[in-house]
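Here the complex is missing a single protein chain, while all its other protein chains stay put.
Here is chain A:
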C-alpha cells in the first residue's frame, strides 16, 4: 500500500510544489541556480524537483511508517527525515472523499512527528532541519484564494450576509504542521546556529505573508511561532522587525487591508518590552512612523487593543515620549468617526494617567483645544467619554495645577454644552465639571466668564473683519490682472 502512495504522489506534487521547493529550501545554497531556472521555462525544473521530493527516503531506505520506538537510536534521525518527506505530499481537501486513506496516513505521521519533537530526545541533524523547513514550506506557504465578498456582489444587491471568514479546508493537516513547527522551533534540541541557515530571510518572509490569513486559528499559530523565532534567532531580529514594519507601512499607506495586524502588534508588544534603554533611534522612529500612523485606518477597532498596549509599553520604557505620542494622536484625531473618537479618548486617558507634569505642560494647549471640540460633540458617547476624564484623580490634579492655561481654553465649550447640548446626561456632567472649576478657583472662573462674553462679541467682529479684508483683497486682485496669464496658457502649445 505504501508503494502505491509513493508511486502516485511525487508526480502529482511535482507540478504544484516545484516552485515552492526551489524558493524556500534551496535558495540559501543555490540561489543563483534557482534564478536561472525561473527564467528557463518548465522542462528542466520539473525533472530537478521530482527527484528532490523524496531524496532522503531514497537514500536511507527507511520505511517511514515504522514507529520511532521500533528503531535503534542511531536510526531515529533518518526515520525523522523520512517521515517528514512523506508529509511533503499535499492533498486536495475540497473533496473530502478523495484519498481518505492517504490523508489519514499523513495525519498519523504528523502526530508521530509532533510527539517525537516534543520528547526532545536528540539533537536535530542538519538534514533533519532542512527536511523540516522544506516540509513546512510545502504545506504552509500558499497563496490565499480571493475573497469574493470584498469584491462586492454587483447587481444582486449584496444580500448575502454570511460574514464567516474563509477557512482552508486543509486545516486538519495545517494545524498539525503548525504545531510541529512550533514544537520544533521551541525545542532545546534545535541549534539556532545551524537552523538559521534554513530558517532564513526567505522562510521568515513567507511566514509573515501568511499573517494575512482569514482564519484566526492560523494567525494565532503564526503569532506564537514567529514569537519563538524572534526569541531564538537573534540574527534575524532586525530583519523581522523591518519586514513587519513593511507590512504595517503597506497597510497604512496603500491598502488598509490586512487580517493579521492585531497579531503582529501583539508580537511587537512583547518585543518592545525587551528594548534596551536608552531607546535606540530606530525604535523611536518605529513609534513615530509606524505605531502612531496605525491610528489612521478605518479598521482601527480590530487591532486597537494591541496597538494601545504597544504604545503603553513604549511610554513605560520612556515616559518622556508622552507628549510626542499625544501630539501624534492629535494629528490623526478622527473627526467624522465617533467610534474611533471614543477609542482615542480611551487611549488618551491611559496615557494621561502616567504622564509627568513637564510632559503634560508641553502638550496641554493643543490637547485641550481638541478636547473642547470633543466636549461639544453631538455624539453623546464622545462628549460623555471626554467629560469622564474629570473622574480621574491624576488628570484632575494635572488640570488643577495648570488651570490658568486650561480653563480659558475649554470654558467656551462648557458654556456651549450647558446652553444647547441635546443630551441631558452630557449637560449634567458638564454642570458638574463647571462646578468643579468654580470650587477650584472662583476668581479665575469669574474672569473666564467675563472673557467669554467679551470674546463672543470679538469673534463676530473678527469674522466681519475677515470678510471685509477678503473683499478688499479681491478688489485689489481684480485691479491687477495677471499679465503672464495668457502667455502661459499659449506657450506650452507652441513649444
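A few points about this structure:
The working rule: a residue touches a chain if its C-beta (ideal position, glycine included) is under 8 Å from a C-beta of that chain, and two chains touch if they have at least 3 such contacts; residues count from 1.
Throughout what follows, contacts and distances are computed from a predicted model.
As stated in its UniProt record, the chain not included in the shown complex is "Serine/threonine protein phosphatase 2A regulatory subunit A", which appears among "Armadillo repeat-containing protein 8", "AP complex subunit sigma", "EF-hand domain-containing protein" or "Serine/threonine protein phosphatase 2A regulatory subunit A".
Contact with the chain not shown here comes from a single listed residue; of A:246, A:273, A:397 or A:432, that residue is A:246.
Annotation for chain A: contacts to the undisplayed chain at residues 16, 19-20, 35, 38-39, 41-42, 143, 145-146, 148, 151, 154-157, 159, 202, 205, 209, 246, 249-250, 253-254, 289, 293, 331, 369, 464-466, 468-470, 472-474, 476-478, 480-485, 487-489, 491-492.
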